[in-house]
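Missing here is one protein chain; the remaining ones are kept as they sit in the complex.
Read from first to last, the chains carry the letters A and B; within each, the first residue is number 1.
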Amino acid sequence: MTDRKPMIVSEGVKKWFGDFQALRGVTTTVGERDVVVVIGPSGSGKSTFIRCINRLEVHQEGRIVVDGIELTNDLRNIDAIRREVGMVFQSFNLFPHLTVLENITLAPIWVRKQTRTESEENGMQLLERVGIPEQAEKFPGQLSGGQQQRVAIARSLAMNPKVMLFDEPTSALDPEMIKEVLDVMKELAQSGMTMIVVTHEMGFAREVADRVLFFDYGTIVEEGTPEHFFTNPQHDRTKLFLSQIL
Amino acid sequence: MVKPLEPQTTASEHAKPPFWRNVTVLKWIAQIGFLTFFVWLFYILISQAVSNLEGTGIPFSWDFLAEPLGVLLGEGFNTSPGSGLEALAVGMTNMLRITASGIVAATILGTIIGVARLSSNWIVSQVANAYIEFFRNIPLLVQIYFWQALVLALGELSADEEGAAWFFATAKGIAIPWLTPQAGRWQYVGFLLLGAFATRWVYKWRVRILEEKGMETHAASWALGTFATFLIAGWLVHPVMGIFGWLWTVLAWIFGNIPVIVFQLILAALAAWLAYRFIKNFLDERRTPAGLAKLTDDDYFRLTVAGLLGLSGVAFFLLGPGESTVSQLLGRSATFSMNWGLEPIFDFLASKFDFSTGAPLEFSRPEVVVPTRFAQYSAEAGRAFTPAFVAVWVGVTLYTAAFIAEIVRAGIMAVHRGQNEAASAVGLKRSQVLRLVVLPQAFRIVLPPLGSQYLNLAKNTSLGIAVAFAEIVQVGQTIYNQRGQTLAVFIIWMAFYAAVSLILSGIVNYYNRKMQLVER
Partner (left out) sequence: MTDQPQGLVHGVIEELELPPEPPPHGPKVWIQENLLSGDTPLARAFNGVLSFVFGLLALNMLQFLTSYIFDPTRRWSAVTFNMKLMMVQAFPQADLFRMWLSVGIFFVLVAMSIVVWGGGGAGGRLSWFSVAKLVRNVGVFFMLLTIMHGASAAAKLVDLPLFSIDSPADWSSGRLLIFLIGLALFGAGFLFLRQYGPLAKERSVPVLSLFVAGMVIITVVIWVIELPVPEGQFGETIAPIARTTTWPWTILFIVAIASYFLARLLVQVLDVARLKRVLVILWVFSYPVIIMVIQRKPILEWGDLLGGGPTPFQESALGLFILFSVVGGAVIWWLAWSNNVMIGRGIAVALGVALGATPWFVESVPAWTPFLAGLAGIGLIAGGLLIPDGIEIARVIGLALGVMALLVWFVPMLFIVRSLLIAFAMVAIATPSFGGSPETRTRVVGAWVIVALLVVATFVLGEAETALEFQSTTFLGGFNLSILIAISGLTLSFPLGAVLALARTSTMPIFRLIATGYIELVRSVPMITWLFFGSVMLPVFLPEGIAFDEIVRVVAVVAIFNAAYVAETVRGGLQSIGKGQYEAGSAMGLSTVQSTSLIILPQAIRAVIPALVGAIIVSFKDTSLVAIIGLADVLFIAKSFVPSQSSPHNFLGTQPQMLFFIALFYWVFTFSFSRLSMRYEKSIGLGEH
């Protein structure tokens, strides 16, 4: 599909929660600068899959290779992956006891070992990029949902990641705030970031995605370009799913 | 669709990380390392203690449990115990006695005050509030000292008060009339146990009829009536229970004559079977149609621990108790362990179920026999409480009642809001709302914190030592002051309180679970 250099390779990834099998062999490749949108019904394993990519969940069989580093129990690899891969959560997960700026500079200071001034300058730049530099000294609780999610994106960007994972970033937002977050994500995609986005925003998928993966029962049922996917789906389950949400 | 992996990504294919970078290995190294450190620290401390004790000329030993002590205790079923074990038993029963009666009294008082605190009557709620704020903000020890001082300030027992009366409140203690258990009480209690079974059966039977026929069957009244019948009938016919005496004798003979190896085998098999069941259930839960789910390192840890526990159980039961440590400690013959203590228990019961007649309980009034002294602190003339007992009992009861009142109030308030309105809308009266809707639900909310208050009360009885009330801590202190076995006494304290805590929280948890089930 893509002839770019592969950034994320997953091969037959399997994962169980107790006796429930959440992933039943996921095999795919994401190239550098690709924007991949993952869709599927809830409980289909799409979130579990992207959480495996930065090892928030540990896959039990198969392999995942990110930028040439395989995800194993190796401490060094895990540290490296976590630095390369940023993640944005559905429920923002900002740290409520720190200001917006402190949220952003925390990881650069403690993980990248930057000095405070350096990381604060960088943080202010990122806040400008997501459009809320005036909120730097506020606490997350004082911001709207859309602003919080933009802070969360800036927080991930502060680590200078090569890959960004989005786990349903707009599901917890009021409708009028979704656009401001999607705009930031579009800008990010255009800047050439490798992104995997789990979302129900089909408009975003159509407009921005290079590729769409459809997940069901813990595996990829169908994948292809947005045009192919929305106009000419092959699989019955895909058709059923699209007819239900469109 | 998927391109073959490029060489650079396969470079690290399935490379096993070195152990110092393997997260799982590091996790277990840290844990096992810490466990080793912990065990080592314990070993160091204990061996240091043992050698220090030897250095002082009083090596650690349990001998005092069996040897005569020659101490006098303030009160209890035996105020001049013959051995350390007996003295400790007296302390334990005193502690349990004050705990049990304190829990009952504090619960009743606390509930009344908690409800009063929510009363719409201003004076009632203010008095309750003052009570709570007053008692919970003063250290219990100060309160106990204060009650002691108060009792001691009462008048002396004068010589002309000789004879029986209804009530004495003097510096020598407080005496009230009492129902004193007589020889037939064991048979009576046995009869009542039968009655409890019968009551349960009757209740279920009436409920079944209610469910089948849909008619009002007054199940609760029937059950109550059944028990009352047993209560009254038992008073007269309890000697028939003496038949059980024969059964106990036979059982005692059986347990006395079964070779100990049989018990060992049974218990060892039980341990092995429990471990086997646990492992099997664990694996079954992780079995999927597609085969066994992959186990994590935590799963393996649990399986290993279960297996090890099972094995060590088997080893303990097969190898250990032939010459039980318990029997060694007691310095008694090995028969104690040989039949797992069952023989003496049944022997004891057999001696109590002997067709003895007469009332199981006898009413008596307190008496002053010797001038200025009560007959005895636990004799058959009413019941006399020592000043120490009164101080501790009143102290822990009033103190705990203040906390229970707060818990009850919070529980009622939590239910009150929505439920009260809903129930009023249905048309229930205020009293009915309280009785049928609020209290049952509030009970469920208050049970866990109530349980921890009961535990606190049990532990607080240890303050009895401040007024020389002969409970376990005071008795223990007396023993180590005389024999120097601090370590042994401390181990006994820990074991006793841990057991009491376990049993109390076990009871509370049992009711808690039952309550949660009712909810479903």
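What we mean here is this: a contact is a pair of C-beta atoms (placed from the backbone, for glycine too) under 8 Å apart; a residue touches a chain by one contact, two chains touch by 3 or more.
These figures come from a predicted structure and were not determined experimentally.
Although it is not drawn here, the omitted chain touches the following shown chains in the complete assembly: A, B. When the full complex is taken into account, the listed residue touching the unshown chain is A:Ile109, out of A:Ile109, A:Met124 or A:Leu242.
When the whole complex is considered, the residue among A:Thr27, A:Asn93 or A:Ser171 that touches the unshown chain is A:Asn93. Only one residue from B:Pro139, B:Gly358 or B:Gly506 touches the chain missing from this view: B:Pro139. In the complete assembly, the contact with the undisplayed chain comes from B:Phe490, out of B:Trp166, B:Phe363 or B:Phe490.
Residues of chain B that touch the chain left out of the display are 20-21, 27, 29-35, 37-38, 40, 44-45, 48-49, 52-53, 55, 119-124, 126-127, 130, 133-134, 137-143, 145-146, 149-150, 153, 298, 301-302, 430, 455, 459-460, 462-463, 465-466, 473, 477, 480, 486-487, 490, 493-494, 497-498, 500-502. Annotation for chain A: contacts to the undisplayed chain at residues 54, 56, 75-76, 79, 82-83, 85-87, 89, 91, 93-97, 106-107, 109-111, 113-116, 141, 155-156, 159, 174.
By our rule, only the chains that are shown with their structure count from here on.
Against chain A, in their complex, chain B makes its touches with residues 1-3, 5-6, 8-17, 21-26, 285-288, 290, 293-294, 296. Residue ranges on chain A touching chain B, taken from their complex, read 1, 5-6, 9, 11, 14, 16, 18-21, 27-29, 58, 60-61, 63, 65, 68-70, 72-78, 223.
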